[in-house]
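This report concerns only the one structure given below.
For this depiction, one protein chain was excluded, whereas all remaining protein chains were kept in their positions.
Per-chain residue numbering starts at 1, and chain names A, B, C, D and E are given in the order in which the chains are listed.
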Amino acid sequence: MRYVEEFRDPIAARGVLAAIGKVVDQIGATAENPVHIMEICGGHTHAIFRYGLDRLTPPGIEFIHGPGCPVCVLPMSRIDECVEIAERPEVIFTTFGDAMRVPGSAKSLMQAKADGADIRMVYSPLDALEIARRNPDREVVFFGLGFETTTPSTALSIQQAAREELGNFSVFCNHITVPPPIKALLDDPHMVLDGFVGPGHVSMVIGTHPYDFIAQVYGKPIVVAGFEPLDLLQSVLMVLEQIRDGRAEVENQYARIVPEHGNSVSLAAIADVYEPRPSFEWRGLGEIDASGLRIRPAYVAYDAEEKFGVGYGAGPRIVSEPEGCACGQVMTGRIKPTGCPQYGTGCTPEMPLGALMVSSEGACAAYYQYGATEDAVTEAVQ
Amino acid sequence: MRYVEEFRDPIAARGVLAAIGKVVDQIGATAENPVHIMEICGGHTHAIFRYGLDRLTPPGIEFIHGPGCPVCVLPMSRIDECVEIAERPEVIFTTFGDAMRVPGSAKSLMQAKADGADIRMVYSPLDALEIARRNPDREVVFFGLGFETTTPSTALSIQQAAREELGNFSVFCNHITVPPPIKALLDDPHMVLDGFVGPGHVSMVIGTHPYDFIAQVYGKPIVVAGFEPLDLLQSVLMVLEQIRDGRAEVENQYARIVPEHGNSVSLAAIADVYEPRPSFEWRGLGEIDASGLRIRPAYVAYDAEEKFGVGYGAGPRIVSEPEGCACGQVMTGRIKPTGCPQYGTGCTPEMPLGALMVSSEGACAAYYQYGATEDAVTEAVQ
Amino acid sequence: MTMERPIIPSRLRGERVTLAHGGGGKAMRDLIEEIFTGVFQPPGTEDQARLTAQALAEPGAQLAFTTDSFVVSPPVFPGGDIGKIAVCGTINDLAVGGAKPLWMSAAFIIEEGCEFELLRRIVASMQAEAEKAGVRIVTGDTKVVGRGAADKVFVTTSGVGVIPPGRDLQAGNIRPGDVALVNGVLGDHGATILAARGDMALSTDIQSDCQSLNALVEAVLHAAPNARAARDATRGGLASALNEMAETAGVAIEIDEIALPLRPEVKGVCEVLGLDPLYLANEGTLVVFVPEAEAEAALHAMRDTEAGRGAARIGLAKPGPAGRVTMRTAFGGQRLVDTLVGEQLPRIC
Amino acid sequence: MTMERPIIPSRLRGERVTLAHGGGGKAMRDLIEEIFTGVFQPPGTEDQARLTAQALAEPGAQLAFTTDSFVVSPPVFPGGDIGKIAVCGTINDLAVGGAKPLWMSAAFIIEEGCEFELLRRIVASMQAEAEKAGVRIVTGDTKVVGRGAADKVFVTTSGVGVIPPGRDLQAGNIRPGDVALVNGVLGDHGATILAARGDMALSTDIQSDCQSLNALVEAVLHAAPNARAARDATRGGLASALNEMAETAGVAIEIDEIALPLRPEVKGVCEVLGLDPLYLANEGTLVVFVPEAEAEAALHAMRDTEAGRGAARIGLAKPGPAGRVTMRTAFGGQRLVDTLVGEQLPRIC
Amino acid sequence: MCLGIPGQIVKITDETRLMALADVSGVRREVSVACVATPDLSDLVGEWVLIHVGFAMSLIDEDEAAKTLEALRGLGEAQETLEAMADGAAALEGSQ
Partner (left out) sequence: MCLGIPGQIVKITDETRLMALADVSGVRREVSVACVATPDLSDLVGEWVLIHVGFAMSLIDEDEAAKTLEALRGLGEAQETLEAMADGAAALEGSQ
């Protein structure tokens, strides 16, 4: 078993789709009166478009694309701070490729690199550590970005740096957590959500219990899902079945990867290195209580915020989002990407205006990349 | 007056040459029994070949090419030390272009640069100072090389660095002085010299009195000369006239540039920054007492020898000169370049074996560049 | 000429190029003669090659002319080196236009400190590949730049060839119903370079597909005389080549995911780094459109050549919308295959 | 075509090239279309230009083919820029072989961070110079490399031209007694670049001599139909060109120092840095050997052209020793003018 | 968010730093196994893990995977049967 192709079997898909159709009918959902299911995770958004699942599933299901792309929810001011750090002559700024093209208020990291900053793409914070070992006379900063899936990797890297006393390594921490924004969305009176597809890889770290409040407090079903198309379809089926049956539970479709209680080593590393910030800013969602992490005082030597006096450590900075950008509304499911007046004209993947057009996980980019315009898609698919 | 073309006038040259011919005849010098005149300075050697003065003057005059090329007399071990300093990652090594191609025992500075050392050619030590100002995180080392003409420039640069407290600037001092090797040559029992053409630009710094011992102690005429062809011819004439008249004096053909007592600012700067070394090694001549300068303890912060623990500061290093190299004999006038078995075969400007083939002031390079082989020259001139 | 050279004492001192080797003097001449012209043996010593070809004088024949700079890093990688690519790439640009490549120029920009050994290897590859393809390297140039002003060595080749009378392979000729063929697996070069570069610390056994396609194109044209258009899918991968062709021809193109030849290792690299193999570079991948009636013949002819063993039918042209490329996915859906935006960046989310 | 372009909103974000502009996607297409093909207007969109020329079909006509990479730093300098040099240099390499330049390719290696404005300027220079010389830039390429992997921009041009039947300008043709002519002052380009580079902190008003020589060569050939050989004296200067010619022809060459046209400022730069102007690079300096009987006619014809106003008779070929170049000095002596060893280094002693 | 891919541990490369070589379709890279470390690291060799940014984040549970696939295949087979029946009915009705 390679745990990939097996979950892309088109024959099995026909079965799941038929079962979904049946349950949608049982619920009585239609295009006019659809069931709203939010996939929280950008990886799920990407997979939905890549495999055309939105068009394979019946019109009675409407996917709402959630805030689960760490690049998309990053406020512009964070990118500005990255650029500020990266442009110091002593700094080698290391980052995942995802963040390279995100526009800051003046420039993206890609442009800062072209302007002369020493910015290097890495696959792993371990590679940034290695760069720090090899460049003892430079300051190596890693752009720590991502949800709970990614947080352990930077926590473990900081612990490793501390063990080696690697004084020239630090992390610009922008890690965020999944449950707070979900709560914020559920508290939004305009939001109409019938259920959730839960983030599979975040859950392998934190387990399934952090979602209990969704079922127990808000009465909404949630199914933690894998990323292959069959995983997603099966999870949608499971959400629909809960709705049909009037249940609200936390279910786990991705049990091959996600243990109920998560990963203890990862959780311990996070707890050792990080602590919650009182509040953190999300692009499109604003400040959300306890939704971000910062480096604990014990590891202050590895905190780029402190080392370079930027970010929350230096007081909040106000950079307004670009004019005409509707990312916030798209991210909260209030409008579809195509509902944004900028979509496809003022905002394209070549020249993204908003963050959702930058990352291939962003809802707008996914729409554009795999469908261009609703009309064109219909045409192309015939 | 531009002080250049005026001293290249071919019509005046005919007059000087006629006068020279007359005095040579009066002395009775012939090709078999020539007058031996040493031009001490490599610049004079270069000019003699560039303007063909050796062929324009009567065969009764034989030029002996002295040790006055600072690049040529530099021992190989000094180049090795330059490479050692230059290859430190923190160092920007700055040098006059002359030193780039001089072979060390493993490589030249040109090759060290190709191997990755940060070596930069500059026109002036002032330019090295400026590089130090602009690169505060790097160690900028200037290769201080040359006779008394050049010494004031590095002394003044070190004083300037001290005023600015430019802690990342230092000089690798290989300055040498003219009078000691002349004395050494005159003490050599094999040497037959009838008179000297004295170095014009060294003299503008030190004046003419440091040569008094040549006339007074050794009874040889010396005429301090300029570098244009008429300057040289006139100086030769003046030397010949002294010989004919049985005089031994220090005369000054280059009075437009050379004051009798030299330049007081330069001399003060040298005295402030430098002190004589007990002894210094000359390629081809060996160790000569008090012939080199080192930086005084007051300026130790600017002394690359101390900073990097190389050179005389770290005890003498023995690197033998390349096998078969006859530079020493050529430099002491014992043989002509063409008398060296390596000349033109094992040693060419493309692949110099000895130092005299590297600098265009070196006697061998000058021979080769402007004359190739005696035969060829004859042929070419017809 | 043979690759063996008489062993003469080298006039090149040391192991690396210095700035002196670019200065226009003897050191430069030594470099050029020992490393370059000694192998390429260009005709004459002038700064321009003088050439005659009967084929060019034929009425209706056209001269084809192309150029490409090659900057691949690292310069040596599994399956080839920058020299081999530089020759193949220019041969291929001529070949996909239906031209028979005749002559090539080669200009080198060399970074101070570049090893002579590397240059020798590159030059040997170029000469070997040129001989194999029946092309002569007739003129060239070398420049040396300071450390940090180039990345070891860049090679720019230009090629001149002749398009026989009556041949017309241009993207504009593609019509709805035409069949798209490729000559073999996709993305090998891009995946090889990603791994060889070392930044991502990946190791694989993949090799670049770097190869000359002129014999393959001739084979296709023989089997499918009405072949419409061909491209070598280099930078930007198959997706970019198809998009360009669709736009130029004003047709839509639909490809079939299941039909795309892909090595598992290339898929592996793409999975690890979050990349799409449709956008990975190739250096010996032909995309050719032929009329349906000639498709099977072309496919068999391709498979009979060295460069076409893995040939496959991957899709077809449709009436429109003009310029649109779509893919029927293995899962049964359909998706757009747009032109890449910038470069593909490794991603984690 | 005219140099004025309609003002359309730029798709190029920011002011500098990023790696995305080399990635094979839309950003690259935008760069190419806005900066390059919009100005050069090459025929067609294929990767190879397809060309026909009547002149090539003439019996006895030869095709001339040449290439050069240009790496000049700084890329813009008094009197020109790297683009102008890249076009002039390749035109000149064709022209000195007696070829009429027809077509040119242009390949750009661009460093990440290079300003779009610089590229626009370079491209405009190239197109202007090509138009002036009657040459078309018909095909090209762009690559983008990371910061520190190139020096802003390198340009490689290749040129194709036709040598009319019967023409034969090759160094091997020079015979003893032939007269050497140059078209104007020497060393301007080399001195300009030395000053413009800034390392030596020199400032002067000298300008590069960078210019196309094809019209000049035609004028010489018209006035001196038996002209023997021509070179453009670029890297290594006049001395290197003469040494190459002397060696190829197996003759000696003697030049006359007094006859050499030199600007005082060029002499000044040489004095300050201890350099010899005979070895300074030129970018529009023709050395041509003609029979004594045609020398005056050639000289006058040269002086009637823009590029030949300062033409001078500088020396002549002698029977031998083969390959030897000497100079009669203004002072009345004679000296060898050998090939440079490496590069000329500024010296203090 | 959070691209994760299955890979197989093929070798322990550094016991102290908890590093191992993982194989993804023939592509290998060193990953940290800190999050899935077993008392005897060599027990990991042969195990499938979920890899994210150079860390093995979770051991893949083969049984759970099999169960999921079984459920999926069940739905697929049921549907095939239904479709076959529908096809048959259609054929009988001459509508195909």
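Everything below uses one rule, namely that a contact is a pair of C-beta atoms (placed from the backbone, for glycine too) under 8 Å apart; a residue touches a chain by one contact, two chains touch by 3 or more.
This one's a predicted model, so the numbers in the text were calculated from it and none came from an experiment.
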item	value
Visible contact partners (per top-of-document touch definition) of the missing chain	B, D
Among D:Glu33, D:Glu58, D:Glu117 or D:Glu271, residue touching the chain not depicted	D:Glu271
Hidden partner chain, touching residue among B:Gly52, B:Pro70 or B:Pro180	B:Pro70
Touch with the omitted chain, as defined above, among B:Val16, B:Leu53 or B:Ile288	B:Val16
Candidate in contact with the missing chain, chosen from B:Gln160, B:Ser279 or B:Gln329	B:Gln160
Contact footprint on subunit D, counting only the chain that is left out	195, 200-206, 264-265, 267-269, 271-272, 274, 347-349
Residues of subunit B in contact with the chain not shown	1-4, 6-7, 9, 11-16, 18-19, 41-43, 68-70, 96, 123-127, 146-147, 149-150, 152-153, 156, 160, 199-202, 204-205, 227, 230-231, 234, 253, 255-259, 263, 265-266, 269, 361
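We take it that only the chains that are shown with their structure count from here on.
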item	value
Two chains sharing the most C-beta contacts	C-D
Farthest chain relative to subunit B (centres taken as mean CA coordinates)	E
Averaged-CA centre spacing for the pair subunit E and subunit C, given as whole angstrom	37
Rounded Å distance, subunit A centre to subunit E centre (Cα mean)	22
Junction residues of subunit B, two or more chains touched	101, 110, 350
For subunit E, residues that touch 2 or more chains besides their own	1-3, 5, 25, 29-30, 52-53
